[in-house]
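Take this structure, written in structure tokens, and hold onto it; I'll ask about it next.
What you see is the complex with one protein chain gone and the rest in place.
Chain lettering (A and B) follows the sequence in which the chains are written, and residue indices restart at 1 in each chain.
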Amino acid sequence: MLEMKSISKVYRTEHVETHALSELTVTVEAGSFVAVMGPSGCGKTTFLNTAGLLDTFDTGTYHLDGQDVSKLKDREMSRIRNEKIGFIFQTFNLIPDLNVFDNVDVPLRYRGMPAGARRQAIQESLDIVGLSSRLKHLPSQLSGGQQQRVAIARALAGTPRLILADEPTGNLDSAMANDIMDLLEKINETGTTVIMVTHDPELANRAHRQIHLLDGRQIDLEMDEPVPLAGDRAATVGE
Amino acid sequence: MFSYLLLTAWRSLKRNPFLSLLVVVGIALGIGVSTTFVTAVYRLSLHPVPEKEDRLFYVRMDSWNPERPWRDSLPDDPPDQMTWRDALEVTSGDIPTHQTFMYKAELTVHPEDKDMRPFRASTRLCTNDFFALFEVPFQYGGPWSNAADAAAEQVLVLDHATNAKMFGGEDSVGRTLRIEDREFMVAGVMAPWRPIPKYYDTHNNPFEDPEEIFLPILLSESMEINGAGNDSNWKGYERNEYADTLASERIWIQTWVQLDTQRQKDDYAAFLDAYALDQRKMGRFERPLNNWTQETAAWMRDQHIVPAEAKTLLIISLLFLVVCSVNLIGILLGKFLARAPEIGVRRALGASRGTIFMQHLLECEIIAAVGGLAGLGLSVLGLWTIEALFVIDLNFKLDLNMVGAGMLLALVAGLLAGTYPAYRVCRIPPAQYLKAQ
Partner (left out) sequence: MEFGPIVRSLFHNKTRFWLVTLEIALTLALVINCAVYILDMGSKMNRDTGMDIENILVVHTEPVSPDFKDETFLSQVRDEDLRLLAAQPGVLSATAFHQIPLSGSGSSAGRRAEGSDLNTIVIPYYLVTMNALRTLGAELESGRDLMASDYPPAGQDDIRDDDGVQRFNVLVTRSFADKLFPDGDALGKAVVNNDGTSVQTIVGIIKHMNNSWPTSDFGSDVMLFPLKPGTAERMRYLVRTRPGGLDALAATLEESMLTTNPDRIITLTSLAEVRDDTFSEDVALVKIFGGVIVLLFVVTSLGIFGLASFSVTERTRQIGTRRALGATRAAILRYFLIETWVITGIGLTLGTGMAFGLNMALASIADSPRLELPLLLTGIVVFWLVGMLAALLPAMRAMMVPPVLATRTV
């Protein structure tokens, strides 16, 4: 599904040069459930941004679903994001002025689907996440877990081939987190590839495979080795 | 603390100068436009002699056609000028403190200096009480005497500009001036005098200059002077001689009286009615008794000195200020809410809601004050434009009144516009914006 070879990305400011990704080579098979882990600053988010075509990279090649996406124009990248990828953000990123229905509707509109097909797709994906009874609610009227589920429904609505989840349970309590992980597993079972960035080793264990990043490159760790804990937790501030 | 708030407010204004400028311009325009029209309408409706206006009265008598009122649209109003014979009679008593009857004409002045061509001077024929009635200031000499009035002597009063033109601005009392075919002696020279509007005779152009030359009105008979103002008549007559016009029902004379006490007012009203009834016995004044001594303010209202369009513009300009204020609320809301994270931090560091509110309200008032000053400048431009376009002298001054009014408007507008946004922003809970969102 995803083939990155020697991907490098450098952020340059006036004073500092940050190598977010350093010759990163990653391969993810279609249908797998992969957890991406690493200490803060290791490049997890940058990797996800690159994988999801949210950001460009400097050197290397990237094949997504067999297609070379290195030099695509913005219009084509948008299309791929719309049709092939589903995003789940740590901060949900639901549009606050829209109700549940309209939020899930957003990517479908960009696909130019007719109204009837859209309604059906929205209904189905909300069924999957179990929120079809709250079509008219605003995000402010939902709990964190419910909001994330709507976000997942939004990601699913267009039947993507790849789900990219950035700390999907980072803002949720353990009960809700569990529900979300169940959902992700369920989605993966239908054949969708899931790549999840997380710092929580328990959650990571629920994935089939773990990728560890450090300083912008992949490091090898055996799956049954304890994952380094001390000082590496990416803490969430507030709540 | 206050100075800290002021400093914070100032800093936040500086941070986004373009936007702050936008906001200031918005208020400045609103204040500028509304102050312009408020001032213009105020000056147009201003009463030139406020201290005297409830003692000055314009006399109107209904000597009109028994079959039809003078104006169909104003059936209860007597005509706005009088006949010669009526004016002469009703100013011959001694009830008013001062009284005059008058009209305007154009007479030819023949300068002694042969290099100057004869010219037509705007002339007012009146009695000498005119000058006391309207408190006309004199530079040299004074009005002609009562005797000169009664005997229709050939004396005159010059206005300041004409004296400058004919006599170089010197004391010309006693010198002579040739008008039409007669020699007149100068009895007095007026100091510069320009009532705005020219309330004693608002016909034709209520904002024109007063007349250049003043003559005793009884000269009309011997000089057979035709008026240059408005005239109207409902009853045809054979005009063989000038005297026929003086005896006719033609209305062309303005009559003013000064009544200081209530006793005078009552007595004069009775006098007018008695005269009208008397005339009725001779076949005149057949309409219902309707004599008015009209207060200056009411007279000016009747004359519609303030054009209807000015009222429209006044209303529209005030609504324009409302638009600017609404504009401001929206922009301020956006501006304030956009810096919610900073507010969250400040609140977390201990700023109370009241403090946040005051900080933002102060910011609004700074903007309003600057905008108000700029707006006053704009309104001066606006008033100059109006004066130029209409060729009129509004005689406005950027005095304490005008500046005070403009700044007050601005401050109030700032308050109205800023209260809601400041309220909204101070209600932001501290925690909400401290985590990454």
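Assume a contact is a pair of C-beta atoms (placed from the backbone, for glycine too) under 8 Å apart; a residue touches a chain by one contact, two chains touch by 3 or more.
All of these numbers come straight from a predicted model, not from anything done at the bench.
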Among B:R43, B:K335 or B:H360, residue touching the chain not depicted: B:K335
Chain not shown: contacting residue from B:S92, B:N146, B:T261 or B:T312: B:T312
Per the touch definition above, residue among B:N226, B:T261, B:S352 or B:N401 touching the missing chain: B:N226
Footprint left on chain A by the chain that the document does not show: 45, 48-49, 52-55, 74-75, 78-79, 81-83, 87, 89-91, 93, 95-99, 102, 105-107, 109-111, 138, 154, 158, 166
Contacts of chain B with the absent chain, listed as residue ranges: 19, 22, 25-26, 29-30, 33, 65, 67-68, 72, 106, 108, 110, 117-120, 180-181, 224, 226, 228, 234-236, 238-240, 308-309, 311-313, 315-317, 319-320, 322-324, 326-327, 329-331, 333-335, 337-338, 385-386, 389-391, 420, 424, 436
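Here is the rule we use: only the chains that are shown with their structure count from here on.
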Rounded Å distance between chain A and chain B, as computed from the means of their C-alpha atoms: 75
